[in-house]
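See below for the structure under consideration.
Just one protein chain is left out here, and the rest sit where they should.
Letters A and B name the chains as they come in the text, with residue numbers starting at 1 for each one.
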Amino acid sequence: MIYEKERRYIIPFFDVPAERAEMPEITVSERKGNFTEVETGFTEDTAVTEAKRCLSCRRCLGCALCWAECKPEAIDFSIPDQILDLEFDEVVTTAGQDNTFEKLPRELGYGSFANVITDLQFERMLSPTGPTDGVIVSPLDGEIPGRIAIIQGNPGGGDDHLLSSLILGVNESILALHRNPELEIILVSPLCREFHDKFMPQTETLKGLKIIDSAVSGVESRDAAGTLAIKTRQEDRTAEEAVDMAVILTKPKAVAEPKY
Amino acid sequence: MRIMCTGRLDPAITARAFKKGLDGLLIIGCYFGDCHYISGNYQAKAKLDVARRLYEYVGMNPERLAFRQCSSGEASVFVKIVTEFTEKIKELGPLGAGGDRLESPLLIKKLETAEAVLAGEKIRWVIGKRAPFLKTGNMYGEVFTEHEFRRAADMIIVEETEVQEILAGLRDGARSVKDLAASFSMPVEKVFRHILALKRKGFVVPERIVGRSPLYTLAPKEV
Partner (left out) sequence: MESKKILIIGGGLEGVNAALDRAQAGAKVTILEKFPTLGAERIPRDRLITPEDAFVNPDLEKVRSNSSIDILTYSEIKRLRKDNGRVKAKILKRSIRVDNSKCTDCKACIRVCPVNMFDDFNEGFGFRTAVDYCNPTTGEYNIFKEDMPVCQRTCPVNLDIRSYVGLIADGKYLESLAVIRDRLPLPGSIGRVCPHPCETACNRQYLDKPISICFLKRFVSDVELSKGIEPAYETPERKFPEKVGIVGAGPAGLACAYDLARLGYKDIEIFETLPVPGGYLWVGIPEYRLPKKLLQREVDLICSMGVNIHYNTRIGKDISFDDLKKNFDALFVGAGCHRGLKLAVPGEDEYMGKGVIDCVTFLREQALGRLPKAKGKLIVIGGGNAAIDSARVGWRMGFDEVYILYRRTKKEMPANPWEIDAAEHEGVKLQYLAAPVEITGDGKKATGMKCIKMELGEPDASGRRRPVPKEGSEYVIEAETIVPAISQGTDLSLLPRDHTFKISRHGTFEIDPYTGETSIPGVFAGGDVVSGPDIAIRAIAGGKKGALGIHEYLRSR
C-alpha cells in the first residue's frame, strides 16, 4: 500500500524506548503433570502501561486545518468515495507506481546506513524537479559526495535483470557525472554477456566511471564521517573501495496478476 | 493578573513568561461546569496540558505551570492552592538551576522555540479540536481515544519543535545541513529530511554551494 513503505516515519517521544510487557507464567514445576493455564494474564497496571506504548498511527488527522487555510475553497471533505461497476473485454496488468523491489541482502547496509540508498532514490535525486533539485547529496549529512559506488543488489537475479539494472546504473552515472564532473563513480556488479558486448564499449569511454566486474560481499561504515567500505571478493582475493555514498541496483518485484 | 476566563489564556504567553525568567505560573479557574462561557475552563485545561507536555519535551519541569480550580467564594481553598504551589516552586528553585532537565541559558533558548511552537497555528488548531475529536469525531467521523489525541499532540510537539529550531537557526543567514545539526544536537539525517520538506513547502530555499556543502536559507517572504 502506498505511504507505508518500510522505513516509514514514526515520531519518537519521551517514552521511547519503553519496555514491552512480558506475559507472566507459572513455573515449570507447577506445570508438570497437569494442564493448568501457563500464562496468567496481565495485571491492570501492566495492561494500561502497555496500551500507552501504542503510537496510534494515523495519517491525516481529519483536523481540516488545510480546509480552513485554503482561500480559493478548493478543499472539500464532503467529496465522497465512489464505487464503480464496470465491464471490460480485457485486463492488462502493468507495474504501477509502487516501485517495490526484491528484498536486499542485509550485508549491503540498506536500512542501516543513511548514505546507502536505492537506484530508485538516486533517480529521484537526479531529477531536476526532484527533492534536491537535481543536486546529488548524501542523506547522511546533506553534503555533496566526492566518490560514490553503484552496487548490484541482486547478483543472482538473472541476465535480464543484470542487463536492465546495469544500463540504469550507467545512465544514472552519465547524468550524475554531467551534473558534477568532479564526481568519481565505481559501478560494482557482475556483468552479463549482452551488456558486455553491446554497451561496454560506450561505457568505457565515460570519464569518471570505473566498472568492477564482481559481486559485493558487504558494505561497512568505517568512521564517524560515515565513509563506506565496499567489499568485493574475486576468487580468493578480497578488495575494498572507500566511498561517501552507495547506490544499490534493485530488482523490481514481479507484477502480481489480479485475483478473479 | 486577572483575565476574563482561563479559556482566553493564550498558551504562547506562558512560554513568554518563563522565557522572561518567571519560575512558576499558576492559573486558577472556575470548576468544570461553572464556566460562564460554558466550556472555557475545559479549553484552558486542554491548552495547558499540551503546553506542559511541550515544556517537558524541551527540558523544563512541567510542574512550573499549574492549572487549579476554585470558586470566588472559597478563600481558604484559594490560600491552600497558592501556598502549595509556592512551596512546590521553592522546592524546584529558580528556573534552569537544577530543578529542570536543562540548565539555564540553553533552557531559555529552548523556551524561545517553545513559544514559537505554541504560537503556531498547527498546535492551536488541533488543541481546539480536542472536544469534537473525542465526542463526535474528526472530518471523517472517526472518534479519537484520549490516548490517541495525546499521541497526535505529541507528534506535533516533536515535529514543530524541530522545525522551529531549524527555522530559527536559519534566521541569521544561509547554513548547511551539517552545520545546523551540530548547533542543536539533532541527527543530521533528520535535519536533512526537514530541510527538504521545508523546501517543498516553500519555507526554505537553496542559496549557494560552498565547497561540498549546499547552503539553505529562509525563503524571501519568511525573513
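Keep this in mind: a residue touches a chain if its C-beta (ideal position, glycine included) is under 8 Å from a C-beta of that chain, and two chains touch if they have at least 3 such contacts.
Please read all numbers here as calculations on a predicted model, not as lab measurements.
Residues 1-5, 7-10, 12, 16-21, 23, 28, 31-39, 41-42, 44, 47-48, 50-63, 65-66, 69-77, 79-99, 118, 120-121, 123-127, 129-132, 139, 164-165, 167-168, 170-172, 174-175, 178, 199, 202-203, 255, 258-260 are the ones on chain A that touch the missing chain. The chain not displayed touches chain B at residues 121-123, 125-126, 140, 143-148, 152, 155-156, 159-160, 193-197, 199-203.
Here is the rule we go by: only the chains that are shown with their structure count from here on.
Against chain A, the residues of chain B that register as touching in their complex are 56-57, 121-122, 125-126, 129, 137-140, 142, 145, 147-148, 151-152, 154-155, 158-159, 176-178, 181, 188-189, 191-193, 195-196, 199-200, 206, 209, 212-214. Chain A makes touch with chain B in their complex at residues 9, 11-14, 51-52, 54-56, 58, 61-65, 67-69, 77, 114, 131-133, 135, 137, 139-146.
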